[in-house]
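Only one protein chain is missing from this complex, and each of the others stays in its spot.
When the chains are written out, they are named A, B and C in that same order, and each has its own residue count from 1.
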Amino acid sequence: MSLSRKNDFPVFAQFPDMVYLDSAATAQKPAAVIEAEAAYYREANANPLRGLYDLSVRATDAYENAREAVRGFIGAASAKEIVFTRNATESLNLIAYSFGRAELCANDEILVAISEHHSNMLPWQMLARETGARLRYLECDSSGIYTEEALRAALTPHTKIFAIAQISNVFGRIQPIAEFAEICHENGTLIVCDGAQSVPHIPVDVQALNVDFLAFSGHKMFAPMGIGVLYGKEALLQKMPPFLYGGEMIEYVTREGAEYAELPHKFEAGTVNVGGAVGLHAAIGYIRSVGFAEIMQREDALTALSVEQMRRIPHIQIIGGDDPAAHHGIVTFAVEGVHPHDIAAIFDADGIAVRAGHHCAQPLHQHLGVPSTARMSLAFYNDEQDIEKFVNTLKTVRRRMGFAG
Amino acid sequence: MSLSRKNDFPVFAQFPDMVYLDSAATAQKPAAVIEAEAAYYREANANPLRGLYDLSVRATDAYENAREAVRGFIGAASAKEIVFTRNATESLNLIAYSFGRAELCANDEILVAISEHHSNMLPWQMLARETGARLRYLECDSSGIYTEEALRAALTPHTKIFAIAQISNVFGRIQPIAEFAEICHENGTLIVCDGAQSVPHIPVDVQALNVDFLAFSGHKMFAPMGIGVLYGKEALLQKMPPFLYGGEMIEYVTREGAEYAELPHKFEAGTVNVGGAVGLHAAIGYIRSVGFAEIMQREDALTALSVEQMRRIPHIQIIGGDDPAAHHGIVTFAVEGVHPHDIAAIFDADGIAVRAGHHCAQPLHQHLGVPSTARMSLAFYNDEQDIEKFVNTLKTVRRRMGFAG
Amino acid sequence: MPDNFYDEVLIDHNLHPQHLHGLPGATCSHAGMNPSCGDEITLHLTVQDGVIADGAFTGVGCAVSQASADIMLDLIIGRTVEEARALTALFRKMIAGDITPEELEQLEEAGALQNIARMPARVKCALLSWRTLEHLLEPDAENAV
Partner (left out) sequence: MPDNFYDEVLIDHNLHPQHLHGLPGATCSHAGMNPSCGDEITLHLTVQDGVIADGAFTGVGCAVSQASADIMLDLIIGRTVEEARALTALFRKMIAGDITPEELEQLEEAGALQNIARMPARVKCALLSWRTLEHLLEPDAENAV
């Protein structure tokens, strides 16, 4: 494996002994990102868009260059298709509030994968309540597999939307989104793809996948918190009504109403987060400089190492099965007889950050019949030593809870 | 006047000759704020709230300490009343979407001050369209004054909401919000106060004002972009439905629906912006360290200096009148025969940042009968030299546009 | 077991809870929940003449919440409702970190949970059964004593 990337991340200098295995919750930030945002505030901070002076032109350029970088990163056809939001959650709500309320009615159906994060489930529950549309779930097997047949069978002439994550934050399995998109489109159904866990870790090309919408968060891809993205096909975004209303998203306002600005500004009400966008731009630059070849090679190797070690430990169950290739940087697990909160506490005592609970996927946990689980999730800044420490602690968990072995 | 504060702001070291007079659009950031956010990412970055490990506890503490700082800063009774949003615009949309759609119906009326920023007007237009409620405007005179009599006369038994800014971003006049609140409450009307231009510049105490909601943005108060605040009285927030749906705002989710988390988390869906909140906390600390006594003394003196100089220049009209005391750091003006965009371009050529256009207040401009205006707005980091340069350029505008004098 | 993660008492009550079972003759029951953790404990009491004659709990949860419930039942069975209320107040005081050594003694084995406050995310777990008890002992609660 090539050189460790830990040195690029100041948090690991601050806490040299920490093992951070919660990157699916939020990623750590490289110095390049932290510095890019700070530099923006030192050198180009102004309210962009309406700027008639030099600093404001700089801010506008910084913001629109970031948008262009995102466009290129996910292979969108036009920068008009890139809307900056706060996070993936807001992106998904935007679709439900704007597209959903305008286009759905009581006869329609929304199909949601049962493994979805609450952020790709509750907005659809809300939409169903508001429009009277019927919400249905597509179920996976215990490995997190959705078959094309099951999808075909679940789609009806009334299905307007199918919502699914490219990578679930519990299973870590990559779903065949392009194939699902084709099946949906044959049926006249739009596909909303939650890319929160995929965009940071694998190359994502919206045109190759042919998804109608893609939502993701900056903070999971080494960018600052508070910036996210909604990609939507231009024709769809074009006809959607605005979501948030206010400054900067209008062409003209009278007492009676308003004409809205062109894409993508129509969906960016109020003063935008230029600092966050600049940070995201820097994060994309950083990811490109490492390269997905290295990122994937490293993450897959560490995932395989983890799964292989874990499946040798007795009383451990890996959610989604023991095949290393099915887990992309995410390994969710249970330890027989030990509650996940106790597992996390034990890891914490050893300086290892893992997550415990339902991982914002309660319906999936109900579906799988486990109330909660523990999860380790990694990024390319992790190394073999991190995995070794993780495995060593995992081996002690039952003993430290008083079990004989 | 005491020592200049310019040295606290790195942007002025970067551009020593720049005169920044667009602080009402966005404020510059002191090194303390830039550094606080960077330090968070170096030393405490994690996904908060569900954290079961040390770093996540740090992040949670950082976030909740910021909330407590905001609570103290605006004198709210409880931290539950402080909801972090992206900006004032989102805060106002949250009220309209959540409170408005749940509580208003076709018989109701919404009263909006005609001088409002689009962000405190378009959400109410949207709400009126969605609910059938009637939108009415309260009109001001050419000085930006709203009288108590006019407010009383405009309120009807059907008026559910009165929306007004404490300081308009065009006039700069402080409105008697406490008096207006009392009149509203006597009528059973809620008052929504837009504090975007007041919270950064004057002490604001929500309990003394007795407003029902207060919205403001971090970026106008020296904090990073991408963080804003909604204050709401606990009893109101308590009964409001959620706005955005997703992770972190729930107690329990099933296939059918969800139980929502306690205040304020109910309104904070998805991964929160801890970095932004930390920056806002630092900004509050910085404001406190300067003190409102100095801030107001300095800003009022610079405003008075500007207005006094400006009114001596021929062919200049100050929107809202020539009384320096009526303009709190905001002086909007017209130059006879010269379009505001040309004014701004001339200032830019001299290294002075001012704004031109409708300042997101088109209905006000229609009301005043001017299509657009120029605006200078200041903060305590400005100094007399800035004002001098501004006035000197202003004197040349007509000549440089080819007028005889 | 030299390197138990939690206090010996806690580990033991979690592994071998005495009171984790149904209670057929219960005069009152109440389900308490930490929804965000998924912890759920139903507390069953048999109260006669103002005395907690018997008690038990059912449900799932982490070691802290399970042990806390078991220890609590050990402590309150045989006590009057008044005494149980006082102990609940003491337990909250301990968690808040302002208990005297004399008071701590009254809590007997529940003192093993004293250090849980250093893990803020776990305080809710420790309190779950006590909150549920408080609810049952409230004079005007549904299904109350």
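Simple rule for what comes next: a contact is a pair of C-beta atoms (placed from the backbone, for glycine too) under 8 Å apart; a residue touches a chain by one contact, two chains touch by 3 or more.
Bear in mind that the values here come from a model prediction, so they are computed numbers and not experimental data.
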**Missing chain: touched chains present in the view** = A, B
**Message:** Given that one chain is not shown, which residue among B:Q14, B:N65, B:Q309 or B:S372 touches it?
**Reply:** B:S372
**Item:** Which of B:A282, B:I346 or B:A379 contacts the chain that the document leaves out
**Value:** B:I346
**Request:** Out of B:P16, B:G369 or B:G402, point to the residue that touches the absent chain in the complete complex.
**Result:** B:G402
**Message:** Just checking the interface: what residues of subunit B touch the absent partner chain?
**Reply:** 338-342, 345-346, 348-349, 357-358, 365, 371-372, 396, 399-403
**Asked** If you put the missing chain back, which residues of subunit A would it touch?
**Response** 50-52, 57, 60, 251-252, 259, 261
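Here is the rule we use: only the chains that are shown with their structure count from here on.
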**Asked** If you average the C-alpha positions per chain, which one ends up nearest the average over all of them?
**Response** A
**Fill in**
Computed over C-alpha atoms, the centroid farthest from that of subunit C is that of chain B
**Prompt:** Which whole number of Å gives the spacing of the CA centres of subunit B and subunit C?
**Reply:** 49
**Message:** For subunit A versus subunit C, what separation do you get between their C-alpha means, in angstrom?
**Reply:** 39
**Fill in**
subunit A residues touching 2+ other chains are 341, 345, 348, 357
**Residues of subunit C touching at least two other chains** = 36, 119, 121
